[in-house]
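A single protein chain has been omitted from the complex, and every remaining protein chain is retained in its original position.
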Amino acid sequence: MAASPLKRWARSEAVNGYMMISPTLIYAILLLAAPLVTLVAYSFFTDGYLVVIPDLTTANYAEAWSDPIFRSILLRSVIVSGLVTLVTVVLAFPIAYFISFHVPAAKKSRWLFLITIPFWTSYLIRVFQWKVILNYNGVINSILTGLGLTDHPLQMLNSIGAISITLAHAYAPFAILPIFVSLEKIDRSLLEAGLDLGENRLLTFWRVTLPLAMPGVIGAVMIVFIPTIGDYVTPELIGGGKLPMVANVIYQQLLKIDNKPLGSAMAISAMLVVAAVALVFLFLNRRFLRGSK
Amino acid sequence: MKFSSLKGYAFLYLVFLYAPIVLLPVFAFNSGTIIAFPLKGFTLDWFRDLFANQTLGLALKNSLIIAVSTSILSTTLGVFAARASTRFKFPGKTGVMGLIMLPLVLPEIIIASSLLVVLLAVGMPLSLFTVILGHTLMATPYAIAVLNAAFSSLDRSLEEAAYDLGETKWSTFRLIILPLVTPGIISSALMSFTISLDEFIVAFSLAGKETTLPIYIFSQLRFPKQIPMIMALGTCLVVASIVLLATAEYFRRRGLAKTGAKDTGGFL
Partner (left out) sequence: MSQLNAAARAPLDSRAKMIEFHEVHKYYGDYHALRGISATIREGEFFSLLGPSGCGKTTLLRTIAGFEDISSGAVLIDGKDMSDVAPNKRPTNMVFQSYAIFPHLTVGENVGFGLRRDPRSKAEKAKAVEEALEMVGLKGYGARAAHALSGGQRQRVALARALILKPKVLLLDEPLSALDKKIREQMQVELIKLQREVGITFVLVTHDQEEALVMSDRIAVMFEGEIAQLADPETLYRRPNSRRVADFIGVMNFLPAQILGEAAGHVQLEVGGLGRFEVTEEQASARASGAEPVVGFRPETLTILYEGQQAHDREAPATIDEVVYYGDMTYYDVKLDGVDAPVRISMRNVFGRPVLDVGTRTRVAWSAGALVLFR
């Protein structure tokens, strides 16, 4: 006789798996899924000043999307985080390449360690330090005037460029690590094969290394793009509050002005934009993975 | 020649990475009240202010309470999830894990606002506890990522062997699995701790009247008079994080030496 059905059920992998995952899953349902559903629901409700009235409406979305200020803020957020992503990934690639291909194996973890150390200190202080560096009487201007290169200190703060540099610095290791991992996976004999077949180094890099590193690059793009578009601190500190991004207006609507339905609609809108961008990159990644096989 | 130019670039990149950090002690020990060159003279006043500041002490205490709780909670939840995802097959696993890992790809402002809306709707007062709830949600996916690596490198026949040698499932977990994933648990706890200690926007939204370290720092950055003290604080934080990292690395190496596993790199 085989074991009784009940015992077998209790011993089955699926049941064991569900039991094991249930604490974490329940937590995620209560504190992630339910809040997100509520946020979506609120975005279709009506604002009654101090209360939220559950009358279904699309007015919040209409209001948000017809508001030129919100539209320009959303556009600015996409542009800034797009710029940050581009700068971060382009700056990070040579470093990942250097560590993967030119650093001896024994020293690789030391280099990775060196790169991650700065990011274990306060994010707020790191962001603020860029204000110190870029300020009217800050480090760069002191050096420039000290060397006599300019009489008038440069106005660098409160600009999209300043916001971008700050964020590019903040997310540097998030870009380096995935690219490094994908470069490490490349079979070195493939590169030798490329050279052996008479291609020069540049061509080998272009035709072998870069395509194989693409999954890491796309991973880096996602990892940098998603959190930067929702960044609250940098526009406040480096943008001087004059160049708000989506996080700042969502926060305004939800907490300061307390228009929860409108704030929710804005949050959901921002999330949809992020999701759309993420899907484009996931699609690209899948194309690359298929292409490389 | 490509090698040396790459090396030069790597050096410049490190300067870029470390410049903001290196400037912290420079201004923390500078007696000038304005954060600008040229430097005035050496002083320890800012550190004295720092240690005498009671609001800051309270904020730090709150942050530590939150970070330790988050670290324990998210590592515990992470152990369950990592064990389930590496050891068992069950229908809908991809979807379940997708939901649990979602905070990884969700802008923090979305997590903050959705939690805030729900907590207010159910009438739960904002406090350190609500911040712990939010931070645990955010840190759990990172804990899982770290723990997954630890659990998936476990040879399944090790636990079968223990079970076969007369141990129960629970004692097998205690005697074999737990000791072998301990380095992963330590990394996970450290990572969750650091994420929580540094997190601003969720804490800012969910702390109510309470103050955490990042909230306090953010509030002080508006006052130029307070900046030198913040520089001293930043210096202390850098030192603390380096000590913490070195300790973690020490434990990781010791764990490796104990089980004879191959060194596969650092904490991230």
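For clarity, chains are labelled A and B in written order, and residue numbers in each chain start from 1.
Following the convention adopted for this analysis, contacts are C-beta pairs under 8 Å (C-beta built on N, C-alpha and C of every residue); 3 or more make two chains touch, one makes a residue touch a chain.
Computed from a predicted structure; not experimentally measured.
Within the complete assembly, B:T168 is the residue of B:S5, B:T168 or B:T247 that touches the hidden chain. As for the chain not pictured, it touches chain B at residues 155, 157-158, 160-168, 176, 179-180, 258-261.
As a working rule, only the chains that are shown with their structure count from here on.
Each chain gets one centre point, the mean of its Cα atoms, and the points for chain A and chain B are 17 Å apart. Per the touch definition, chain A reaches chain B in the complex via residues 13-18, 20-25, 27-29, 31-36, 38-39, 42, 91, 94-95, 97-99, 102, 108-109, 112-118, 120-126, 128-130, 132-133, 135, 137-139, 142-143, 146, 169, 172-173, 177, 201, 222, 226-227, 229-230, 232-233, 237, 246-247, 250-251, 254-255, 260, 263-264, 267, 270-271, 274, 278. Across the complex, chain B meets chain A through its residues 2-3, 6-7, 9-10, 13-14, 16-21, 23-24, 27, 34-38, 76-78, 80-81, 83-85, 87-91, 93, 96, 99-100, 102-103, 105-118, 121, 133-134, 136-137, 140, 144, 194, 198, 200-201, 204-205, 213-214, 217-218, 221, 230, 233-234, 237-238, 241-242, 244-245, 249, 263, 265-268.
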